[in-house]
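What follows is a single structure, written as structure tokens, with notes after it.
Omission of a single protein chain aside, the complex is shown with its protein chains in their original locations.
After this line comes subunit A, so read on.
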Amino acid sequence: MDTTEGTTTDDLTPQEARERLARAEEARERRSGDRHVHGLATAGFGLLMGAYLTLSRLGQGTGWETPLLAAYAGFLVLLTLWQTRATRSWPRRARAVCYSGLAGSVVLFMAGIMTFNYREHQRELAGLAAGEDPVLLVLAGVLAALPMVLAGIVVRRGPRA
């Protein structure tokens, strides 16, 4: 490639201008691989959070809490390592979309935990021993995962031309 700075703005022909515009368009389209990885990783983080919210409640009092937390942390680390090493760029606006999805999932995750804690406390006050409805736990997990899964899809798809 020519690395000189020889061309001036005065000697640019329409054909050269078209070639440069084509080069700019090519550069924009080459980042689809990184979009794929960031999209999958974002959706994966969301699914992990949702699954952990559901399973940690289902496993309450069974002795599975600690192994589950370790597995959750381990998968988070593995996913982060894969995302960091498999990509060399953040495509345009992908990071903002990922962080928006993360914020949404964290808010719903925390809301889910607070709601289940409140309901558990109410059941204890009423002298009820029954655990949380599994359908509600699954629904909460799906809701918590949703923002990041959607963000992952948006990142994967990229900006519309």
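Criterion: a residue touches a chain if its C-beta (ideal position, glycine included) is under 8 Å from a C-beta of that chain, and two chains touch if they have at least 3 such contacts; residues count from 1.
Everything that follows uses one rule, which is that contacts and distances are computed from a predicted model.
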- Note on the structure: Per UniProt, and picking from "HTTM domain-containing protein", "Transcriptional regulator", "sn-glycerol 3-phosphate transport system permease protein" or "Potassium-transporting ATPase potassium-binding subunit", the hidden chain is "Transcriptional regulator"
- Message: Going by the contact rule already stated, which one of A:R95, A:R119 or A:R157 would touch the omitted chain in the full complex?
- Response: A:R95
- So which bits of subunit A touch the chain we can't see? 1-5, 7-10, 12, 14, 17-18, 20-21, 23-24, 27-31, 34, 84-85, 88-96
